[in-house]
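Shown next, in structure tokens, is the structure this report addresses.
A protein chain is absent from this complex, but the other protein chains hold their places.
A and B label the chains in the order they appear, each numbered from 1.
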Amino acid sequence: MSLTSRDVEKIAHLARLGITDPEKPVYAASLSKIVEFVDQLARADTGAVAPMAHPLAGQTQRLRADAVTETDCHERCQRDAPAVQAGLYLVPKVIE
Amino acid sequence: MMQDWEVVIGLEIHAQLATRSKIFSGAATAYGAAPNTQACLVDLAYPGVLPVLNVEAVRMAVKFGVAIGARIAERSIFARKNYFYPDLPKGYQISQYEEPIVGRGSLEIWLDDGTAKRIGITRAHLEEDAGKSLHEGLADATGIDLNRAGTPLLEIVSEPDLRSAKHT
Partner (left out) sequence: MSLHDRSIAELAGSLARGEFSSVELTRHFLARIDSLNPALNALITVTADRALADAAVADQRRVAGESGPLLGIPLIHKDIFCTDGVRTSCGSRMLDNFVAPYDATVVGRLKSAGAVMLGKANMDEFAMGSSNETSFYGPVHNPWELDKVPGGSSGGSAAAVAARLAPLATGTDTGGSIRQPAALTGVTGIKPTYGRVSRYGMIAFASSLDQAGIFARTAADAAPVLAAIAGFDPRDSTCVDAPVPDYVQGLAAPLTGLRIGLVKEFLDGLEPRNGALIGAALDVFRELGAVTTTVSLPNLPLSVPTYYVVAPAECSSNLSRFDGVRFGYRCANPRDITDLYERSRGEGFGAEVKRRIMTGTYVLSAGYFDAYYLKAQKVRQLITDEFRAAFERVDLLLGPTTPTPAFAIGAKIDDPVTMYLNDIYTIGANLAGLPAVSAPCGFIDGLPMGVQLIGPHFAEGRLLNAVHRYQLATDWHRHAAPGCA
């Protein structure tokens, strides 16, 4: 299964990764090799097997009491933030 | 001309659950705090943090399910809805897709003429709210406040059983 530069563009956009034009065919080639490698999974007979999300079979969901345990940390957290104003994280204007 | 068309409405409602703390963290949910003063490391999606589920959010969802006569799933799954938006700090929303906590149920509403109408509920599931994007008062920038990020929501989906705006 061969991926093209156009495929790389689409995937890169979904993942918000800036890939330059010269890089696209390079990633297309390596991604194609990886996909070709994992294609062998199609051979496996998985019949009625249920998908396994994690190795903790038999564990139940941990539940936390509904209590406020965290305090205001914005001063510490925003000290090294890329762009902050009036306690808000700033990004370029998002047009809705 | 309007007589040829029938009004058919189904609703998707995101109900904020009135818990004290967030669905996956111990930060407060109280409304009106200064920006980002109720957003802990989990809500800010710092590297290495992990979600822990609030028992009260689960209890409230179950109560709702019982109230509408629905089947409560003994096993339900949280899944990630992946997309990029600045008020979604993890780059995914923890929600439920397959196997929601509340299954099919119904509730009765009373119409103006005194009769009852049964509205079907398809499902209801737990998920987290995103933060807020503020556009006013900032030149060429949008300000992100994550106080709301992680507030528990119950997304309730109705069957397309409503026939008038009055039914909503």
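By definition in this document, a residue touches a chain if its C-beta (ideal position, glycine included) is under 8 Å from a C-beta of that chain, and two chains touch if they have at least 3 such contacts.
Keep in mind that this is a model prediction, so the values were computed, not measured.
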item: For subunit A, the residues touching the chain missing from this view; value: 3, 8, 11-12, 14-20, 27, 30-31, 33-35, 37-42, 44, 46, 49-56, 59, 61-62, 64, 73, 76-77, 80-83, 89, 91-94
item: Hidden partner chain, residues of subunit B it touches; value: 41, 44-53, 80, 82, 84, 86, 89-92, 142, 144
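We take it that only the chains that are shown with their structure count from here on.
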item: CA centroid of subunit A to CA centroid of subunit B, Å; value: 23
item: Subunit A to subunit B touching residues, read off their complex; value: 16, 53, 61-70, 72-74, 77-78, 83, 85-94, 96
item: Subunit B - residues contacting subunit A, complex; value: 19-21, 25-28, 34-42, 44, 46, 52-58, 77, 84-86, 133-135, 138, 140-146
